[in-house]
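Worksheet: the structure to be examined is printed underneath.
The complex appears here minus one protein chain, its other protein chains still in place.
Lettered A, B and C in written order, each chain numbered from 1.
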Amino acid sequence: MSVLKTEGATMRFGGVTAVDNLNIHIENNEIVAIIGPNGAGKTTAFNMITGVYKPTSGQVLYQKPNSGNAAMENITGKRPDLIAGLGIARTFQNIRLFKEQSVLDNVLIANHVRLKNGFFSAMLHWPFYYKSEREMRERSMVLLESVGLADHANELATSLPYGLQRRLEIARALATQPQLLLLDEPAAGMNPKETEDLTQFVAQIRDDFQLTVLLIEHHMQIVMDISDRIYVLDYGKTIAHGSPAEIQGNPDVITAYLGVEEE
Amino acid sequence: MKKTLTLVMALLLTLALVLTGCGGNANGGATPEPVTPTDSGTDPAPVETGDDDVIKVGIFEPLTGANAAGGQMELEGIKVAHSLVGEVLGKKIVLVEMDNKSDDVEAVTAAERLVNSEKVDIVVGSWGSSVCIAAGDTFMNAKVPAIGTSCTNPLVTLDNPYYFRVCYLDDFQGTLLANFAKQEGYKTAAVITDVSDTYAIGLKKYFVDAFGAENIVAEAQFNKGDQDFTAQITSVMAANPEVIFAPSGYAEAGLMMKQAADLGYNILFLGADTWETEVMFEVGGVATENCRFTTFFDADAAPTPESTQFLTAYEAMFGGKPKGAVTALGYDAYMVAIAAIEKAGTTDGEALQKALTELDVTGVTGRCVFDENGDAVKNQAIIKTVQDGGFKYISTVVVD
Amino acid sequence: MALFWQNVANGLTVGSLYALVAIGYTMVYGILRLINFAHGDIFMMAMYFAFFAISIFYIPWYIAIILVLVATMLLGMLIEKTAYAPIRNAPRISLLISSIGVSYLLENLATVLFTGVPRQFPSIGSLQNSLVIGGVTIQQLAIYTPVVMLILVALLLTLINKTKTGMAMRAVSKDFETAKLMGVNINRTISSTFAIGSMLAAVGAIMWGQKYPQIQPYIGVMPGLKCFIAAVIGGIGNIKGAVVGGLLLGMLEIMIVYAQPGLSGYKDAFAFVALILVLLIRPTGLFGEKVTDKV
Partner (left out) sequence: MEKNKTRFRGIASGLTKNKRRNLLLSMIAIIALTVFLHFTEQGATVGSYEVRVLNLCAVYAVLALSMNLINGFTGQFSLGTAGFMAIGAYTTSLLIMPVSVKAKVFYLEPIVPWLENVHWEGNFGLFGALLVAGLITAVAAFIIGFPVLRLKGDYLAIATLGFSEIIRIVFTNTQSVTNGSTGIKSIPNTANIWWTFGVMAFFVVFMLRLMKTSYGRAFKCIRDDEVAAESMGISLFKHKMLSFVISGFMAGVGGGLMASVLGAITPLLFRFILAYDILLIVVLGGMGSITGSIVGAFLITTAKEWLRWLDAGFNIGPIKVPQIAGLRMVVFSALLMLVILFYRRGLFGNKEFSWDGMFRLIKNAPKRVAAWFKPKPKGGGAK
């Protein structure tokens, strides 16, 4: 069953076509990677899926969790917050944590999208509000525990070391209780040890949280280790698609990508 | 730098807390003042407390802000009067200047400060009505009489037995201008009003009432701070009025007449007392020679003993002639205040109030008797114009 | 009909003055992405400079104008160095508050230095004389202002597109960090941007003073706001847009009063309503380029 599908999604900025006719599909519980040289349009693809950009043409289809065999929903150009509400969470290439807030608050806020009590019940501190607030805190602490950040819960998010900030960003995304997780270069700037940890971590959260993961990554190690399938983009065009083994052997990819970047 | 600043802020904080928080101490808090603080007890009554040998006259004027020019002129008049009469009931008179900043919020705190911190016995001022309206209740509650100088709006003295004024009101002035226009043979008029100025809309109403609404051929409005009036002028001129009545501030008046002239219109502008500042013809240039406006006093009018005394003292103190009629009003207001203290024989607020209601004095700007509202019943106004870069006296209109 | 054309003439006169001042706004914004709230107050200071030079020190006007331009330019650079440069890397909101602070400070400072009493702006040459063409009265000023404006626009466009400084300015406006890496002297470029922006304010002030010869500390507030609005209508950052925006705003103000004299009391509100409409319908203005946030 496909969780996400793009049909001819195209994004143009002025005269530049950042993503051209993107057709990808992601099956449930898969880890799929998008690779490609810098400027290939990977992040733009993410932005189209999460609603930050509205595709110039084409569409994005999404299967809501627990929707059985119902038809996929067209989420093209929906607002990012609504898409997050549907169960698609993401991280950012250049870490975007809430800088002025604690690690715990960063995760807490991601629960907001699932909050059921309204503003007035929150202000009046009705019992229901206490209950949901307590639950939120518990859930967030469990999550921090699971990513190994529980000890840092009250520190300022930006005071964490780089690797942990990446993890926190993932934890924050997980707190929105997504079905599909989009990771934008999660290993950027990490050393080999951290990269290895991250690889395991991604595989593990996929299993623990029953997730489907779409990943952008330059680190071939990670990509080859954990991806079920890989799409290769170059200048906005999809030039190859297949299993890691297939991609590794694809001559187009080697010239376009692997040949250029030594990795 | 950061550290020094932190230090400065900490000091500021401490000072502020001393002022606000520790007010429970005996002496009302450390409020450094230009004048030695009076030795106030816990009783806030405005009866003479502290120094028995001085009488304090509070000056409530806009010394900064939009109306600073007017405030400064009146202050000159007050100072001249003070130089002539510096003593009453055998006590020295001290002037306490308080800037109301031409701002309504500041005006109220300034008034509070005058009556409660400085404990003045009587107040003189202000130029402009809105600050007086804002501060009026403060003076009334403290039972400190205030003598308004050039605040011409009816609301100033309304329901306030402690506010008096030596100037005439908008209704008198508006009516007088309408009559003047009719006497001069003008049949139709257009009105351009500053809607953001209470003084202007007041004048407009009385002018229109007296001139006859059917004779007003066109109306237009603008807001204080506007600089372009070409749209308004062009639109009212389309109705071919014989005269334009433009109650407004002096700067706007100057600009308006200049722009009318630039557009090639040769029409008489009528205005009121606020126009009498040099700025008006400086800004408007020769175009302002085509105007008439009312005012309270003119040095070139037939001299009276009072005006001679005033002009001589002014010459001695500041040199030359007063720049505007409001200087004379400042002078008169002070003189009225002193006359009231003399008549009451005390500085008790209630006695002073009573004395003021019964007062009948002749000042530089004419005879001054207060009606039941506390408004001076004036009987004369002066019509002036601009000529050769100066104001020129045209006539004195006496109404009975 | 003459009435209609008279109003058109009035609108063009006001509009070209708006446009003249709006150019300065738009230029600073285009390069630094900063709304300089103090622009109107730099304008005000330029008027005072002119007043002192011509009316107090009796310097001939053609020399005085140069002095005023230089003085205003220095003032602009001083403001940039003290109030904007130290917090260049701070959040944008701080820069905005800083420019509000400068505006507030200049107004209060002017009140202390020059008192609140309005002064008369000295008149220059024969600009104030009027011509009558087919029943429509036009001040010579109304003819000179667009000429001055066009010359300035031409100079400015040449500067920005043809010179090295201009290239540096464009680089800075595109990407601060990259420009720095490419060896552009950021400090000097920003300084010259402010210098030119302030000079434009001074030119605007001198022309404005011919039409509205009144100076007081708050004189820059309304022109500042309205010319900013004009710049936004045209698409802030775009010099041609500022010209069109200024003319449109001037015409709008005059023509609404002409069509509906009863609304003249609301005249100051027109500009704000226009601003809000433009921001709603076309936030980038008539000629502005679309800016996409980089994620």
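The criterion applied here is as follows: a residue touches a chain if its C-beta (ideal position, glycine included) is under 8 Å from a C-beta of that chain, and two chains touch if they have at least 3 such contacts.
For clarity, every value in this text was computed on a predicted model and none was experimentally measured.
Engineer: One chain isn't displayed here. Which of the visible ones does it touch?
Structural biologist: Over the full assembly, the chain not pictured touches A, B, C.
Engineer: For the full complex, which residue in B:54, B:201 or B:351 touches the chain that was left out?
Structural biologist: With B:54, B:201 or B:351 as choices, the missing chain is touched by B:201.
Engineer: For the full complex, which residue in B:133, B:341 or B:382 touches the chain that was left out?
Structural biologist: Hidden-chain contact among the options goes to B:133.
Engineer: Can you work out which residue in C:2, C:109, C:131 or C:150 touches the chain that's missing from view?
Structural biologist: C:109
Engineer: Across the whole complex, list the residues on chain C that are touched by the chain not included here.
Structural biologist: Answer for chain C: residues 34-35, 82-83, 86-87, 90, 92-94, 96-98, 100-102, 104-105, 107-109, 111-112, 115-116, 225, 228-229, 232, 265-266, 268-269, 271-273, 275-276, 279-280, 283, 293, 295 touch the chain left out.
Engineer: For chain B, which positions touch the chain that isn't shown here?
Structural biologist: Interface residues of chain B facing the absent chain: 1-3, 5-7, 9-17, 19-24, 28-29, 31-34, 40, 42, 44, 63-64, 68, 97, 99, 103-105, 108-109, 112-113, 115-117, 130, 133-134, 136-137, 141-142, 153-155, 158-159, 194-198, 200-202, 205, 221, 223-224.
Engineer: On chain A, where is the contact patch with the chain that was removed from view?
Structural biologist: Residues of chain A in touch with the missing chain: 50, 52, 79-82, 84-85, 89-90, 92, 96-101, 105, 108-115, 119, 122-123, 125, 129, 133, 136, 172-173, 176.
In this section, only the chains that are shown with their structure count from here on.
Engineer: Going by C-alpha centres, which chain would you call the most central?
Structural biologist: Central chain: C.
Engineer: Centroid from C-alpha atoms only, then distance chain A to chain C, rounded to Å. What do you get?
Structural biologist: Centre-to-centre distance between chain A and chain C: 47 Å.
Engineer: Whole-Å distance, chain A centre to chain B centre, using C-alpha means?
Structural biologist: 70
Engineer: Averaging over Cα atoms per chain, report the distance between chain B and chain C in Å.
Structural biologist: It comes to 36 Å between the two C-alpha centres.
Engineer: Which chain A residues reach two or more other chains?
Structural biologist: none
Engineer: Show the residues in chain C shared as contacts by 2 or more other chains, in ascending order.
Structural biologist: Answer for chain C, listing residues that touch two or more other chains: there are none.
Engineer: Please give the residue numbers of chain B that touch chain C in the complex, ascending.
Structural biologist: Those in contact with chain C are residues 64-69, 72, 102, 195, 218-223, 225-228, 230-232, 234-236, 238, 250-251, 254-255, 258, 262-264, 279, 282-283, 285.
Engineer: Where on chain C is chain B touching in the complex?
Structural biologist: 3, 6-7, 10, 13-14, 111, 115-120, 123, 128, 130, 132, 137, 139, 211-214, 216, 218-219, 221-223, 253-254, 257-258, 261, 264-265, 267-268
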